[in-house]
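Every protein chain except one is present and positioned as in the full complex.
Moving on to chain A:
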Amino acid sequence: MAIADTAAAAPVLDEEEARRARARRRERLGRWLMPLIVLVMMIFLWDRICVWNNIPHYILPRPGLVAETLWVDRVILFKALLITLRTTFLALLVAVIGGVGLAVLFTQSKFFEMSFYPYAVILQVTPIVAIAPLIFIYIQSKLIGMLLCAWIVAFFPVLSNTTLGLKSADHNLRDLFSIYGATRWQRLRYLQLPAALPYFLGGLRIAGGLALIGAVVAEYVAGTGGVGSGLAFTILESSYRLNIPRVFAALILIAAMGVVIFMALSLLSHLLLRKWHESAIKRES
């Protein structure tokens, strides 16, 4: 009797498992498919609105025309994309160096932190569009001015996250380092920096998007002079000429760039943390 019972119970469990597997597969598929369906529907709706209302293409171009512009203007647009990408990337680099450097100084010296932290906050909360014109008055080089703009926007999340990370190393581990007579440098190198890494990477992902915003604002304010025109400047220029399809094309490229930057930084984060950090570890299910 007992044997028959267990034999009957086994397939029930299997079915449960199979159902779970099916649900997982459906969820994996849905993650890609659902946004795609929404996208197609939105584009279709956009196209229909243009047609139903007879909207001229210099007000709202149909999606087909935008796609065509993307292709026809590809040389101009690609050049502009590279310029904006370069500004963004350099700004992010400077933001990382500046943010991490300041964070280390803040944790090494209480007085330094007390003196300068408020100004870091002020720099962060003042809208960049309000400062940017001044920057380009005082700084001759357009490139350096742009970098400064993007840096001001992007460094703060790196700074505040890294500072938090450097301070959040496990207390017992810190005691252990004291017991073994670790120097300041050893403590920083072997304990605080590794402990801060996940926090830093979180800040970096935010800073990536902000660096792009900073670069775009800087381009709007600075114009081209000497640097060549980036995507944001292309938008500005095209809108003056009522070349709205190109505005849309450039806009799509900026958005795509933002998404790619975010994905690249997420991948970097995953690669660096996958061995040990909770956030990157796949749970057995």
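Details
The rule we apply is simple: contacts are C-beta pairs under 8 Å (C-beta built on N, C-alpha and C of every residue); 3 or more make two chains touch, one makes a residue touch a chain; residues count from 1.
Just so it is clear, contacts and distances are computed from a predicted model.
Comparing "Septum site-determining protein MinD", "2-oxoisovalerate dehydrogenase subunit alpha", "NitT/TauT family transport system ATP-binding protein" or "protein-glutamate methylesterase" against the UniProt entry of the hidden chain yields the protein name "NitT/TauT family transport system ATP-binding protein". When the missing chain is restored to the complex, the residue among A:66, A:103, A:191 or A:213 that touches it is A:191. On the side of chain A, the interface with the absent chain consists of residues 170, 172-173, 175-182, 186, 190-191, 194-195, 197, 275-277, 281, using the contact rule stated above.
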